[in-house]
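What follows is a short report on a single structure.
As you look at this complex, bear in mind that one protein chain is not there, while each of the others sits in place.
Let's look at chain A:
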Amino acid sequence: MSTQQQKPNTQETPEDPEMKGAESPQQERLKEKESDMVDETSVDESELEGDTVLIKVFRYDPEVADKQEPRFDDFHVPFKKGMTVLDAVMYARDTYDSSLTFRHSCRQAVCGSDAFFVNGKQRLGCKTQISELEHPVRIEPLPHQEVVKDLVVDMDHFYDQMHTVEPYFQNEDTPDASDLEEQRQTRENREKVKMSTRCIWCGACMSSCNIAAGDNEYLGPAAINKAYRFAMDNREGEEIKEHRLRILEQEHGVWRCQTQFSCTEVCPKDIPLTEHIQELKREAVKKNLKFW
């Protein structure tokens, strides 16, 4: 099911092309696929023989009478090496209950759709190995956000906060040296903003933040990180940087952060969120400090 599992097979192929005789690589792959499918059906038939994992999935749907009361459903999913939490819920949905609802898209920690609350921590479903978790695995929607259905939460507020910090590059001026058509960034400056550019808008940080939970107006770690990404970018002028800091230094901006490190702890892209927030706090102070 997972790409990790098939890797060894594809690596083997170039090693012994003669041994396999006349078969083309495509035929080999087809055969592998077939045998994989046979494997899967046999797992289905022998139901729950071999390794299985028990996942407890949060169910809630205000539009269905017997799901209006939130509950946990148990699914026994056959375990495969390399299986992720997303693989498990997808198996549960495809095999047992097609009404099980969750967001997912790329399955490689890029789209940021499948942040769940897994065993008491915000994690990306596609990036979390089942083998690394305690069993049974408890899968819930992100805390502190309204649940729309099952594992789907309402992200509108999160996106609103992200847009508040104007998360786009703002520099109309083309470079003064007219022979350049692109706006170049120094390597050092790129390194500085590198980690902050990795944000995938999954909302795990916002959900983990105790302050954001209590203060709906707080921008939240993701939005502040987004602001950091542009405020620290040298290609934007001083003026726009000041404009960005004016947004951030407001009451519900950077100063709400009380350095609990929850966001840094859960970020699936390992962005040092607290560090970025702290740096912006210092920038905001520096902007307003005058010694004359």
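Some notes on this structure:
We adopt the following convention: a residue touches a chain if its C-beta (ideal position, glycine included) is under 8 Å from a C-beta of that chain, and two chains touch if they have at least 3 such contacts; residues count from 1.
What we mean here is this: contacts and distances are computed from a predicted model.
Going by its UniProt record, the hidden chain of the complex is named "Succinate dehydrogenase subunit C" among "Phosphate ABC transporter ATP-binding protein PstB", "Biotin/lipoyl attachment domain-containing protein", "Transketolase" or "Succinate dehydrogenase subunit C". Of the candidate positions A:74, A:132 or A:154, contact with the unshown chain belongs to A:154. Within the entire complex, the positions of chain A that touch the omitted partner chain are 60, 62, 70, 117, 120-121, 140, 143-144, 146-149, 154, 210, 213, 258-262, 264-265, 272, 274-275, 278-279, 281-282.
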